[in-house]
Structure formats: structure tokens, C-alpha cells
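The chains shown are only part of the set, and none of them has been moved.
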Amino acid sequence: MATLGLIEYESASAEVRAVYDDIMATRKTDWINNFWKAIARDPATLRRTWESIKEVMAPGALDAVTKEMIYLAVSATNQCGYCIASHTAAARKAGMTDQMFAELMAVAGMANETNRLASGYQVEIDERFKPR
Amino acid sequence: MATLGLIEYESASAEVRAVYDDIMATRKTDWINNFWKAIARDPATLRRTWESIKEVMAPGALDAVTKEMIYLAVSATNQCGYCIASHTAAARKAGMTDQMFAELMAVAGMANETNRLASGYQVEIDERFKPR
Amino acid sequence: MATLGLIEYESASAEVRAVYDDIMATRKTDWINNFWKAIARDPATLRRTWESIKEVMAPGALDAVTKEMIYLAVSATNQCGYCIASHTAAARKAGMTDQMFAELMAVAGMANETNRLASGYQVEIDERFKPR
């Protein structure tokens, strides 16, 4: 099933290479991880996803490590093995310490627990919590 | 179905009241939201959940607002209406601005998208991302 | 959008009525809840779903209340409001007490928490747990 292969830089089209170059320049790194090489089979998805990620993950009101930790909390909630591995690495590179990781996982774990207690007990939203 | 009622402070047992008092003292507030009043139907779950939340949400390597935002990202991922409403309020109280909320949601949204691209494209974990 | 309406017994086709009759006879009740009236818009789905549910929920190695509690744990995990409400009622009718409900929710909550800790910490399956 050839379509499941990875698009390496050497064999990539100019369009794909341009995205790879921007990924490496933006991330100050010299390699491309498998996620991008896989979705490069569809250059439109590669470009659109990278442009969105680049915009969304740029530091703003939240700094880079906070954004990576949120990404990781969502990925753990969704049980995405690839995403957990890649964003754990990204969060560490951005400054997440062992203690920060431990607290992040503790919060994500509790949220997953209480989300189900809230729904299972059929808790109604308090008046003061309702959007106005 | 009386068991779905909420346990109000006035009609609560001493055991439940002690937890309610600790919630209000810890959070510097004078009311108890419905989540606690609902699970108070099982005092053991009320006590255990509160003690865990109190420990997990206390500022540490991550500050209070970061923890609340992670809670919110998980709750939005899980589509828990009650939890989204209550933790949006809690995050705002802890200092989340409109811009921080916007960036949080943008990151959580993208993570949910790329989690599925990674799994749908059956991307293998890069050697460098593997835990050692 | 008329297709979102509910199919009442009075206006149902003979095919749909036959399923409704079997539901009421099997459950020893004299009414049909909205779930069945909604999917009755597609008689094939109504029949297939009812036949599957009837077979799966019949007491066997697991008794009726255990099966209903498993149904409820899954529904709370998936945040399905309708299913939580209807299967809480069904489980109670089958004998679930307040204490059983409390323990069920506590277990489902913890499972949701540790599921994410296991994935977030990227825990490898122990040799002895691997299927042989």
C-alpha cells in the first residue's frame, strides 16, 4: 500500500520541500518528524495543517511550553500514542521539567475523572456558571 | 428519583459539611457549586474527590491558571458541558483573559485535529521520540 | 424537519408496531421511550438494534443489573446525556441501589483517570499481561 509511505525530503516536490524548509527554520531543527512526512502525501493538508500549527503554537498570551502542555493533555485524553510521544518531546524541548510533566498529568487525569462524575451524576449547570 | 437531588449545606451530615467548609475556605468563597452537592450523595466519593482535587490543583511547578486551563482543555475535548462551564469560570477567576482563552481553545482544537490525522495516516513513532 | 419527529404507536406501520409490542412484552412495561420512537424512522435500524439489545441484555453469565451498570459506565464515559438518563432508570428498575450507583460511578471515574495516566506516561504492557 504505497500511499502509506513517508515522503522524504529528497523525493519531495518543490511544494512539499517549501513546507519542510519552513518547519525546520521555524523550529530551529534539521529534521522532519514522521507526522509531516506522512501527511505530505496530500500537499494541501500538509500546507494547511502546518500553517495552522505555526500560527496557533506561536507564543502569544500563552508561552510555548504552556501551549505544548495543553497539546499533550489533549493527546493523552484522546489516547493518541504518536501525539503523546511527539508532544512530550516538544514540551520538554520548550522547557517542561519532570515536575511540570507530573503536575500536568495529575490535572489531566483528575479532569478525565470528574468529567464522568459530572455527567454520570447528571449535574445541572449552576446559574452563575451560565454564559451571559 | 430522590437520589438525584442535591445535598444542601443545611441538610448535610457533619461529614459532608466538613468537606463543604474546607472547599469554601480553600477557594475563598461562600458557596458550593452543584458538582459537590451532587456527589455528596456518596460522602466517600465527595471526600476522596475533594482531597484529590485540592492536592492536584494547588499551585506547584504549574500555577493555578495554567492548571485550570489544562482542566478546561480536557473538558472541551471530552464534551462535558458542566465541566466546561464550571472550569471556564474557575479559569477566569484565576486570571485567564479573553486572549488566553482564545489561544487555549485554538491549541485544544488543533490537537484534536492532528490527533486524528496521526492515527488515520497510521504514523509510526519516530525513533527519537521513543521513551528510553 | 419532519424526519426528526418521533414515531408514535398509533401512526406506526405494522412492522414498527411489532417491534414496539415485543419491547413492551420483553420489558413488562406499557410504554416506549423516545430512543425507539426516534430510530423507528428507519425500521431496519429499529428491528436490528432491538434484536441485538434483546439478545445482549438478557441475563446470562451476568445478571440484568450488572449489564445495565456496564451500560451506564460506558454511557457516562461517552458523555451521552440521553443514555445516562435512560440507563440510570433501567439500572434502578433492575435493582441498582444508591450505594451500587455510587460505587459504579467511583470505579468509572477512576478508570477514566488512570486510562490517561497510563497513556500519558507511555506505560508499556507487562509481559505477563500480554495475550498468549
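Note that the chains take the letters A, B and C in the order they are written out, and that residue 1 is the start of every chain.
We take it that a residue touches a chain if its C-beta (ideal position, glycine included) is under 8 Å from a C-beta of that chain, and two chains touch if they have at least 3 such contacts.
This one's a predicted model, so the numbers in the text were calculated from it and none came from an experiment.
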{"item": "Copy number across the full structure, from 3 displayed chains", "value": "6"}
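To be clear about the criterion, only the chains that are shown with their structure count from here on.
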{"item": "Cα-centroid distance, chain B relative to chain C, in whole angstrom", "value": "27"}
{"item": "Chain A-chain B separation of Cα centroids, rounded to whole Å", "value": "20"}
{"item": "Chain A and chain C: spacing of chain centres that average the CA atoms, whole Å", "value": "33"}
{"item": "For chain A, residues contacting two or more additional chains", "value": "77, 81, 85, 88, 108, 110, 112-117, 119, 121-122"}
{"item": "Sites on chain A touched by chain B in the complex", "value": "4, 33-35, 38-39, 41, 45, 49, 52-53, 56-57, 60-62, 66-67, 69-71, 73-75, 77-78, 80-83, 85-89, 97, 99-100, 102-104, 106-108, 110-119, 121-126, 128-131"}
{"item": "Chain C-touching residues of chain A, taken from the complex the two chains share", "value": "72, 76-77, 79, 81, 84-85, 88, 105, 108-110, 112-117, 119-122"}
{"item": "Residue numbers on chain B that touch chain C, as the complex places them", "value": "1, 3, 41-42, 44-45, 48-49, 78-80, 131"}
